[in-house]
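All protein chains but one are shown in place.
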Amino acid sequence: MIIVLKPEATEAQINAIREEAGARGLIVREIQGEASRIIGLLGDTSLMLMETVSRYECVERVMKLSEPYKLASRKFHPGDTVVEFPGGQRIGGGGLAVIAGPCSVESEEQMLSVARDVKRSGAAFLRGGAFKPRSSPYAFQGLGLDGLELLKIAREKTGLPIVTEIMSQEYCEEFARDVDLIQIGARNMQNFPLLREVGDLGKPVLLKRGASCTIDELLQAADYILMGGKSSVILCERGIRTFETATRNTLDISAVPVLKKKSHLPVVVDPSHGTGHWDLVFPMAMAAVAAGADGLMIEVHNNPERALCDGPQSITPFLFDGMMRRLGKLHDAIKEETGE
Amino acid sequence: MIIVLKPEATEAQINAIREEAGARGLIVREIQGEASRIIGLLGDTSLMLMETVSRYECVERVMKLSEPYKLASRKFHPGDTVVEFPGGQRIGGGGLAVIAGPCSVESEEQMLSVARDVKRSGAAFLRGGAFKPRSSPYAFQGLGLDGLELLKIAREKTGLPIVTEIMSQEYCEEFARDVDLIQIGARNMQNFPLLREVGDLGKPVLLKRGASCTIDELLQAADYILMGGKSSVILCERGIRTFETATRNTLDISAVPVLKKKSHLPVVVDPSHGTGHWDLVFPMAMAAVAAGADGLMIEVHNNPERALCDGPQSITPFLFDGMMRRLGKLHDAIKEETGE
Amino acid sequence: MIIVLKPEATEAQINAIREEAGARGLIVREIQGEASRIIGLLGDTSLMLMETVSRYECVERVMKLSEPYKLASRKFHPGDTVVEFPGGQRIGGGGLAVIAGPCSVESEEQMLSVARDVKRSGAAFLRGGAFKPRSSPYAFQGLGLDGLELLKIAREKTGLPIVTEIMSQEYCEEFARDVDLIQIGARNMQNFPLLREVGDLGKPVLLKRGASCTIDELLQAADYILMGGKSSVILCERGIRTFETATRNTLDISAVPVLKKKSHLPVVVDPSHGTGHWDLVFPMAMAAVAAGADGLMIEVHNNPERALCDGPQSITPFLFDGMMRRLGKLHDAIKEETGE
Partner (left out) sequence: MIIVLKPEATEAQINAIREEAGARGLIVREIQGEASRIIGLLGDTSLMLMETVSRYECVERVMKLSEPYKLASRKFHPGDTVVEFPGGQRIGGGGLAVIAGPCSVESEEQMLSVARDVKRSGAAFLRGGAFKPRSSPYAFQGLGLDGLELLKIAREKTGLPIVTEIMSQEYCEEFARDVDLIQIGARNMQNFPLLREVGDLGKPVLLKRGASCTIDELLQAADYILMGGKSSVILCERGIRTFETATRNTLDISAVPVLKKKSHLPVVVDPSHGTGHWDLVFPMAMAAVAAGADGLMIEVHNNPERALCDGPQSITPFLFDGMMRRLGKLHDAIKEETGE
């Protein structure tokens, strides 16, 4: 249930609602919009009638959301959410944020080399996997906490905020302390205890769509994080599983405008995992930007042929540089056009 | 088997190859490239050894194609195919060809109104279904040959070449005579007798990808048409069937760069059927162009709410006009960038 | 709209309904049940109000079907349909009808050999493809009408009715004359002109589910055939396209009970195409029978390794014989149990 408050609503008046809702076992979430203040009541809202709520003097309007997701819904938060980072980076709000780096952290030399290259080309964030979810237990599983240390060194040298995947609740403390943007991978999109715990860390979360999850399920997973009330969420389309074998996954570009319509959260696209082929990364990055994506996540490796993971879908820093130049022009052309 | 001939090859020398291939039951197809001349031998090529062929004096190089498709392969025809129409319209070769019009032909007034509107906005072709493949036998099935007459009237008044779907071999004569670009719909992509017969008509064919067909199967279907040696083929991505229900189909934008890599044929994208929602048509059209599509196929209806078919995915002429302006700027920005 | 007539309804009374419906452009289909007589009105039934129909004296009850299919619906025809053949064979009604034979007709010797073998093991029908829909134009396309002649010889020698696929309207005459059970292949399930024409031939039709078609679409395709009012339809599940690659298709066994619930038509399962592996044919045939299938369609080849088509999924006559014995016992155990 969404409650739009009158501009003149006082704290005391709102507290009365909070108390009644609390007494009925409902969770209360608030949001301060530009012009109005909105409260969301979550839980079994059949326990609190809309008529009851309407009678509070400070209430302007009450609505029920028919969507299975609430906090991620644009109805709950009509304006676009922009996630801002301490270093001034932003995801959402009209810019194009590029996250780049190798699939997995392999060595200090590799990380520093790639980090400097992608920074020079205009990337705003550095990615690199320390903990790697691999289908096979016999494949390289990542450097773990040692990898996290290498990412921190690269951040220190370049100033780029770091993005890396959390696979287990046991490392929440380290991630909350050390990682700028915590990634939930596609295989963990419905690992609900992890979502809840990450939602309490107070750090921005990049939530990747599961390979066989619908858009509605992605938004419900976002709600699991947002319920904590502390972390912001950035959605990431990275390809869905279909019968087609020419690509590793089928990158669902239409998820971008659908998500922008249904939700206020920023949307990022990962054309590297989405296609699995380095020579498809550029055209699909272009497509994502043209469709309205707020950012891109791109695998860049200084020596793709020797990468310990996902070499075939990684591009070199040289190719990345050319891509960034062309993506920038495309983005400018689109923005100029819309007068933004 | 692909045979690259020496520039100085004479007709007599080539005839000798033709005869030997014919004697072994193989089909011979030739293509004149800019710098070289290529012959393809189709059929059970184990009956003619590569060594045998190499010994002909006029032969520069022989190769076997491991792909299941041959005539549609870029290995067989390295340059891009450009399909040209008598009125000077072209699909392929760097331009952006837009095919627009209603899902189905409903009346003379409707066709003329839409045709004039889309022409004014820059569409190069007029689409409209006279024969409609509908899942339900109780749904509107199209006006049939009467619809074809209305399309001809609209062509006469506007000069736009007409694109319409053939559903059955029984109307091949009428389509060969009256239609400028014959469409094979997604449901008929593997209707092989129809493909063969249309391949003999000598008219360009727009071949839509089946909703559960792979890219390789699409190219094999193109080979069925190209084997006739008379018709050119334009490929059309229009969405594949997946578990996602937020969109009617999942428009596989990655099919564009994959097809451009594997094949020399032009690629057109249909964001109307691909998404099923009018408000997704524009962002997905932008994505298709950014990914390198040679053209678009867009459903435009003067009164979408009263359309006899697919109203929810049709846009108005007013929206189409705005879209064309923005697509044109996007296409210019991309082309300028690549120096084309 | 479904009209249940009173038992005492006279022809004259019913004619009055027929006339009014005809005058409003509706199609009238009738069915004689055991206890009651039912009329279906097809088309835009909003043109004829339920109240209007109810007022006819001979009408007991009127209902609207919310399903997109009508004639195939169990609501329209509550009892099971049993398709009977001139030789006494039956599909539906509690028995287990087995259709067996090679994927494609290759020679007289092959057909006779396989036909005699499968007959001896208890098959009731002989299958064999004369016209073969192949993804590649370079693959064996079948013997065509010559293949049909070989099937006729095999029928003459064994007495087995023949089942073979029609790919094009141009051979309707020959199929109507020579084929006992006309197969519509998966790729043609939505070739609507073919469905309509086959619906006029007055021969039983085996309609295979398209690899990406839903159960509701299959039943709508059945309606296209049944609208002709002359041909009966047997539905065939043969696997759907999914992301799994361990099998050629994913055989949707749950389609059997779903179809039996939604429709009165007999349901046959093809575990050969459904799995693509000869060693999965037996367990999946068992599963189909246990789930309630009325019949099976199984590829049997006297020399699978030399088969011109689909060898890997064909079983030998020896294996088929053992399978038939075990399927019979399974079927008996199930039927005994239900007291049928």
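For clarity, chains are labelled A, B and C in written order, and residue numbers in each chain start from 1.
Keep in mind that, in the parts below, contacts are C-beta pairs under 8 Å (C-beta built on N, C-alpha and C of every residue); 3 or more make two chains touch, one makes a residue touch a chain.
In this text, all values refer to a predicted model and were calculated from it rather than measured experimentally.
*Asks:* Going by the touch rule at the top, give the shown chains the omitted chain contacts.
*Replies:* A, B, C
*Asks:* Quick one: which of C:28, C:268 or C:284 touches the chain that's been left out?
*Replies:* C:284
*Asks:* Just to verify: which one of C:40, C:274 or C:295 makes contact with the chain not shown?
*Replies:* Checking the options C:40, C:274 or C:295, the one contacting the hidden chain is C:274.
*Asks:* Just name the one of A:119, A:208 or A:241 that touches the chain not displayed here.
*Replies:* Selected residue, touching the omitted chain: A:241.
*Asks:* Looking at the whole complex, which of A:73, A:89 or A:188 touches the chain that is not displayed?
*Replies:* Checking the options A:73, A:89 or A:188, the one contacting the hidden chain is A:188.
*Asks:* Which parts of chain C are in contact with the chain that was left out?
*Replies:* Contacting residues on chain C, toward the hidden partner: 212, 214-216, 240, 242-247, 250-258, 261, 274-275, 279-280, 283-284, 286-292, 326, 329-330, 333-334, 337.
*Asks:* Touching the hidden chain in the full complex, which residues of chain B are there? Just list them.
*Replies:* Residues 212, 241-243, 245 of chain B touch the chain absent from view.
*Asks:* Using the document's contact rule, name the residues of chain A that touch the chain not shown here.
*Replies:* Residues touching the hidden chain, for chain A, are 42-44, 68-70, 133-138, 141, 167-170, 187-188, 190-194, 210-212, 217, 220-221, 223-224, 227, 241.
In this text, only the chains that are shown with their structure count from here on.
*Asks:* With centres defined as the mean of C-alpha atoms, identify the chain lying farthest from chain C.
*Replies:* For chain C, the chain whose C-alpha mean is farthest off is A.
*Asks:* How many angstrom between the C-alpha centroids of chain C and chain B?
*Replies:* That pair's centroid distance is 34 Å.
*Asks:* Which chain B residues touch at least two other chains?
*Replies:* 212
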